[in-house]
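Take this structure, written in structure tokens, and hold onto it; I'll ask about it next.
As you look at this complex, bear in mind that one protein chain is not there, while each of the others sits in place.
Chain naming follows the written order as A and B, and within any one chain the residues start at number 1.
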Amino acid sequence: MSTSVAEHGQGAGLSPEHGGHVLRVAGLQSEFRSRRGTVKAVRAVSLELEPGQRVGIVGESGSGKSAFALSVLGLLEPPGYVVGGEVILNGRNIAELDDRQMQTVRGKEISIVFQDPMSALNPVKTIGQQITETIRKHQPQLGKKGARAAAIELLRDVEVPAAGRRIDDYPHQYSGGMRQRVMIAIALANQPNVLIADEPTTALDVTTQAQVLTLLDRLVTERGTAVILITHNLGIVAQFCDVVYVMYAGRVVERAATADLFAHPVHPYTEALLRAVPRPDQLAQGPLPSIPGAPPNLAEVAPGCSFESRCPLGRGHKLCRTEVPVSTAAIGFGSGGATAECHFAKERVAEYLDGDATTA
Amino acid sequence: MLKLVLTRTAASLVAIFGASILAFVLLRVAPADPARLLAGPFATEEVVEAQRVALGLKDSLVSQYFRYIGDFFQGDWGFSFSVGRPVIDQIGSRLPASIELGLYAFIFALVGAVICALLATYRRRRAVDHTINGFALFGLGTPPFWLALIVLLVFFGILDILPGPEGRLSPRQEAPPEVTRMYTIDALLAGQLGTFFDAGKHLLLPALVLGFAPWAFFFRLLRASLLEVSGEQYLATARSKGIRRWTAFRRHALPNAFLPTLTAAGLIFAALLAGSVLVESVYQWPGLGALVRDGVIEQDYAVVQAFILIGAFAYVVVNLVVDILYGVIDPRTRTGSAVTK
Partner (left out) sequence: MSSTESTQAAGNGHDEPAPLLRVEGLKKDFISGGSRMLGRAGNVVHAVDDVSFSVARGETFGLVGESGCGKSTVARCILRLLEPTAGRIVFDGVDIGPLAADEMRRLRRRMQIVFQDPFGSLNPRMNVEAIVKEPLVIHRIGEQHERSNRVIETLELVGVTEQQARRKPHEFSGGQRQRIALARALILQPDLVILDEPVSALDVSIQAQVLNLLRELQERLNLTYVFIVHDLAVAEYFCDRLAVLYLGAVMELTDRERLFRAPLHPYTGALLSAVPVPDPAVEREREHVVLAGEVSDELATGGCRFKARCPIGRDRDICGEEEPALIAHESGHLAACHFPGELHWLVEPSASEES
């Protein structure tokens, strides 16, 4: 009846050495161009993913997390453009590949599940046609019959009841949760090494969300698929991910192993975000600690830290206003490799270490 | 699905019935007196009165209507006073000419609009988009008869690479054996390639001119629809499977983009089939348009009546086909009818 999602190794954490990455993104930059100016949506984002690892990207709308996902896959459509950086997937830089070469990569080595299962499936094609499309592209040797059999098998695997019959249904005959299962089936059809899940459960009800997350957990564990889970829901990150990247205004402002991030948020934005969420396990008293103001306009990037105007620590601070903070390794506590982009990072880490020392 | 076809067909029959009443009544209340026309301006009142009785004009409107409909189904569409031939003969010789012209005009409009809409949206090149769009605005704003004269002047008068206004074939060219009475098709059926090319050359200018405004209209609809669909997530899904951009576009965007334009396409098609008075006049095309124009001028209302009925019939049939096509293409309409089952 009840299952726990939590068994997956939470100690996986960050590893300092760079070998053995299934995906390594370095300095990825993308922008959206319009007559009114250029919006720098992704500003030099780097990310590392080991085989079977689960990385979470947390951010609010406009933080660039979805643009990042599309950029990695080379699916950014004009007026969006990738303007720099490397995407090393299984040892080669796929950012350099042309569209024809990318066709053998997408859906085979790396795939994606989108947020809204209502619009992510073509309404005039059957579920079966949409699953076999990806199977036949990457496993042509299966033939038409083989692809259909494989599709039914996949539907069973994502726990769609009466798969053999329902494969010929159209998307509008499926509920939202069932459609998201179909999306997962499509994404995992060719056993990719990397799955990007962009807000996969945001459009679903809580009980359906729990079902889909449990399913996703089982499937990627069985297949050893590495996952990048993009979400604004900190609860899902806590439940699912080994490592968390926090994005703000197009940059990764902090990354850390999940347990460390929640226990010792170094960047003030991370901390504010964590405190702004009402927690279902604690009765909150008094006003919620909210973050004043709104994220900056990325068409006119001001010098300095982009969180400065909202930051409880750095607001008005000269250093924060004029200089972009460099990514500081938050060495000394938790698993290695944690970083934060904040001028106060060192002091904050030191504070945490003192605090831990006194409580210990 | 069968249910959908049956209910739509029933609705179509109702529509045609309505149109027939309208055609009948409209012409009865028109000021012309057919008995007087037939008897001639100098006939005495008694002769005209006798003519009225002979024509059945003294009967009640209801019985006149039913007699008219009864005759219509038996192939008696009335007699054209001005030409002195049964209406059905005249329409029989002219309808195929109009249909042939309309068909080619529609094909030009449709194929042209699809190609242009793809060019304008697929690669998102602003210059291409703007150019085609400007051309389309020109198409929507240009009077067809003026355009007809201009292209005639250029391609016949100046360049002399296409035939002038001499109807469907060159004067010395024999018509192909009658099957469909559409010359290009009949010529191909008979294997007369020479006749086929001659008929094609004569069709080219009028069909292009007639199809220009519909092309522009259809292009703009399709372009808007494609732009909307190309932002849909399922296209990104298709691309994420490793499908070629063009394949994803063709398989997933085009069918969805077509859906909202189907109704308009049907209406355009029906309108084109019914012929065009002005374009037919410029090219001396022996189609329905010219016949109806003459019918109106001569107050020859059996011709006009038959034309209205044929027009209504064309609209209704095309709309029926469109409705059924929706059911075939869009599964949501199909199960929509299944729910009411």
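The rule is short, and it goes like this: contacts are C-beta pairs under 8 Å (C-beta built on N, C-alpha and C of every residue); 3 or more make two chains touch, one makes a residue touch a chain.
Note that the structure is a prediction, hence the values are computed from the model and not measured.
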Sole contact to the chain not displayed, among A:Val182, A:Leu274 or A:Cys305: A:Leu274
Given A:Ala95, A:Val237, A:Val266 or A:Leu298, the one touching the chain that is not displayed: A:Val237
Hidden-chain contact residue, picked from the options A:Ser71, A:Gln209 or A:Thr225: A:Gln209
Touch with the omitted chain, as defined above, among A:Gly27, A:Pro79, A:Pro140 or A:Pro289: A:Pro289
Touching residues (missing chain, whole complex) on subunit A: 1-7, 10, 60-61, 175, 177-178, 205-211, 213-214, 232-239, 258-259, 262-263, 272-274, 276-281, 283-284, 287-292, 294
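Rule of thumb we're sticking to: only the chains that are shown with their structure count from here on.
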Distance between chain centroids, defined by C-alpha means - subunit A, subunit B (Å): 55
Contacting residues of subunit B [partner subunit A, same complex]: 124, 230, 232-234, 236-245, 251-252, 255-256, 259, 329-332, 335
Parts of subunit A lying in touch with subunit B, wherever the complex brings them together: 70, 73, 75, 77-78, 99-100, 102-108, 111-112, 114, 116, 119-126, 130, 133-134, 137-138, 170, 172-173, 183, 186-187
